[in-house]
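A single protein chain has been omitted from the complex, and every remaining protein chain is retained in its original position.
As written, the chains take the letters A and B, and residue 1 is the first residue of each chain.
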Amino acid sequence: MLPLPPEASATLADAERKPRKLGLFFWLSIGWVALVIVLAVFAGVLPIPDPNAQRSGLNLNPSVHHLLGTDGLGRDMFARVVYAARVSLTVGFASIALGLAVGGTMGVIAGYYRGRIDRVLMAAVDVMLAFPALVFALAIVTFLGQNLRNVTIAIAVISIAPIARIVRASTLTFAQRDFVLAARTLGASNRRIILREILPNVAIPIGSFSFIAVALAVVGEGGLAFLGLSVHAPTATWGGMINDGRSFLQDHPNLSLIPSAVLFATVLALNFAGDTLRSRFDVKDVSV
Amino acid sequence: MSATSRAATRLAAVVLVVSLAAAACGGSDKKSGNATGGGAKLSTELPRAGGKLVMGVEAEVDGFDPTQNRMDVTGLTYASTVYDALGAFGNDGKVHPYLAESIDHNAGYTEWTVKLRPNIKFSNGDPLVADDVVADWNAHLKSPLTSPAITGYLKTVTKVDDLTAKFTMAGPWVPFPLYLTGQLGFVFSHKMLADPKNAPRNPIGTGPFVLKEWILGNHMIATKNPNYWQAGLPYLDSVELRPIIETQSRESSLKAGDIDLMHSSDVQTIKDLKDNKSIASITDEKVAGEQEEHFIMLNTAKPPLDDVRVRQALAYATDRKRRIDTIDFGISPDSTGPFGNTGSLFHGDTGYPSFNLQKAKDLIAEYKTAKGVSSVTFELGTTNNGRNLQDMSLMQSMWKDAGINVTIKQVQQSQYILNALNGAYDAYDWRQFGEPDPDADFIWWSSLTASPIGQLALNFARNKNPQIDGALLKGRTSPVDADRKAAYEGIAKIFATQVPFVWLNETIWQIAFKPKVKGLTNWTLPDKTAGVDHTIGGGFLLSHVGVN
Partner (left out) sequence: MRAVAGKILYLIPVLFAVSALSFGMLKLLPGDPAVNILGPSATPAAVKTLHKQLGLDQPVVNQYGRFVWNALHGDLGRSYQNNQPTTESLRQRLPVTLELLVLSQLLALLVSVPIAIRAAVRPDGLLDRISTSASFGFLALPPYIVGVVLVLLFAVRFHIFPATGYTPLTQNPFENLRSLTLPSITLALAELATYLRLLRADMITTLQEDFITMARAKGMPPRRILWRHAFRPSSFSLVTVAGLNFGRLIGGTFIVEILFALPGIGELTVNSIFSNDYLVVQGTVLLVAVGYVLVNFLVDLLYVVIDPRVRHAAAAA
């Protein structure tokens, strides 16, 4: 049996239906994301221990003094996770936002206009994609320094080309649709069509992908940390903490599992919230 | 929400909470094994003939050409499968003849004569003759890679007769036989020199095995040399060396049984494996020779490290014991000088500073007043390795307590050595000075190799000290053991007061293996004296090893 999603039933009654309730899980997700962001932003003023202080006992279990225990150097894990949130979330969101701004624009233009514009843009994208990301990342952090800004730029630039291709693919499917043809027949300008017909439709699968991309960016930063190309110590990042804990997996799995769990929860929350919002607002337009 | 989705969300929430809780509660300290180690017992069983040994090594090597390819521990292990060296160290810390039948000197130690054993053939059927030794050493004298250690002191190498070669020195060189072991001592066919492009991958030697297949990055397989000059050796039919760069992966491979034997200097691995019931292990702590040290190398030509008070303060501010217990899990031995403790012939009380935070603070205060500065800051560099970063973070916090503020700078490995050579650093996390004999440290400590910052210099610390130069020369030219000992101990004492190096610990190498591997210990050299288990740095000969 193929039950159709409620939104797909195109009847007038549906258009007048009450908006769906957002649900407990949605609020849990929002709550978690808000908690993480608040902790990250106000970490300096909240009573959180110094994440770099190496005073306490090593590899302690969670206690009143150390909410999530300590790591191999005696640093408070809770503090490190919170301070790491700052870096990781910034890297994740900023890099993808940049990637979407540049790559998304390229993709929509290429997918909509086709022809020569498409070929030129995609040639540039191909060169960027064929270029080894590692050499590029290494070049950036070497010349501009290994700090938060440059790691973000590196990941952003690396994400431009894949995002461009995905957005273009999505645009291709919509650009040929009847409603676009209809709009054009009615005399709408290209800019209007892009902004009002294409973008809203493309935004849905791309929006879903964006949250994944954020997660990929955060994990990707850990991949850079694997090679020693990420933010300088002792700054903590989620990806970096997960990577550092790798050698201690058998005896002290906490060191990797705690940042992983936090990353998991955050990514899950973001996606659930995003999904719920999307289905809440994505009521199929019934009128012709 | 429908009933199923409510159930689903509840399930997801439970899973999330449980996994967070599990993460939080898990991972408590396991009970550690007893202090003496709970590994498998070492067997004294004699190796039996036959079988294949698979060894996991820490990196791929550049090649088999001793004049072109730098050989670290792994390189030496590869090379000693297909080559023999003229001499080999024994358990007594002295060089014994190996491929050579005898190694003699004249009264003034200005001439060394090496006599080869008769009737030995290379793997290509050619006879081993003195011409090969002469050709090899002349190539070394011209090689950009290997000449620095001998240039200026070794004048000529000439053929005396078919089996004898003479080494003529510029002056007395007492510990010269040291250079007949290791990279410079390997004897390879002069024919390799005719094709330098392909020589690294086509070795022609007299060794216990012959190269069969080498797929870079994957494995190197060498098979038994049927005409080997040591009767009854090698025991093994073949050996396979596999580069496994990640230490954790190498350890897992040994435990999983993919490999039979591995080496490592990583303290985490050493700790894990020495207590593992199904793995036997030996370390080089007690081997005769000078252990490699781990230290912070200071650029004595660069302020503020050009002032001895700052350098001494760093030494006083370093709580070595705390660092070894924290970073090295209590495994590494302490270090107070360039000469290791257990197997060393030159170890003594150096007077190096012990941990004394107050003294460090006083020295820094004195420096600040004298120079009229308000802070002491510099850059502490290390490579992009997670553990090294942790290590240096601890140093940073220890030194901060004394009022010294350092910023940690991570540098690419390939740039790292270049910076050290150029003097483009303040303080560097460094490991060096592991040699069978201190004479090999000559080029690192001599002021002859200390150039100004910006020029390449092997004396990385740019430490020019005429007393050290004098002592180095004494160690090289004096045949009296007591005089040599006094000279080198003198150098250690100078290092202790001048502190160009802030000693941290001694590096130990471990060889870990499945109990079926026999013969690593208690073997004899051709002249019937006891061979060394493995040389400083974990290199060892596979000729006397077997799998039973």
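Convention: a residue touches a chain if its C-beta (ideal position, glycine included) is under 8 Å from a C-beta of that chain, and two chains touch if they have at least 3 such contacts.
Since we're looking at a predicted model, the values are computed, not measured.
Enquirer: Just one of A:53, A:67, A:102 or A:172 touches the chain that is missing; which is it?
Expert: Checking each option in A:53, A:67, A:102 or A:172, the one touching the absent chain turns out to be A:172.
Enquirer: Which of these, A:60, A:87, A:133 or A:273, touches the one chain of the complex that we don't see?
Expert: Here the residue in touch with the unshown chain is A:133.
Enquirer: Identify the residues of subunit B touching the omitted chain, counting contacts across the whole complex.
Expert: 1-2, 4-5, 7-9, 11-12, 15-16, 56, 60-63, 69-70, 72, 144-145, 147-149, 197-198, 200-201, 215-218, 242-246, 248-250, 252-253, 255-258, 411-415, 417-418, 420-421, 432, 443, 449, 451, 455-456, 458, 460
Enquirer: Which parts of subunit A face the unshown chain closely enough to count as touching?
Expert: 1-5, 7-8, 10, 114-115, 123, 126-127, 129-136, 138-139, 142-143, 162, 165-166, 169-170, 172-173, 175-177, 201, 204-205, 208-209, 212, 215-216, 219, 222-223, 226-227, 239, 242-243, 246, 249-250, 256, 260-261, 263-264, 267-268, 271-272, 275, 279, 284
FYI, only the chains that are shown with their structure count from here on.
Enquirer: Centre to centre, by mean C-alpha position, how many angstrom separate subunit A and subunit B?
Expert: 45
Enquirer: Across the complex, what residues on subunit A touch subunit B?
Expert: 21, 23-25, 28, 52-54, 58-59, 61-62, 68-69, 72-74, 142, 146, 225, 227-229, 232-234, 243-244, 246-248, 250-255, 257-258, 260-261, 264-265, 268
Enquirer: In the complex, go through subunit B and note every residue touching subunit A.
Expert: Touch residues, subunit B against subunit A: 1, 9, 12-13, 16, 19-20, 22-30, 247-248, 268, 272, 326, 383-387, 389-390, 392-394, 396-397, 408-410, 412.
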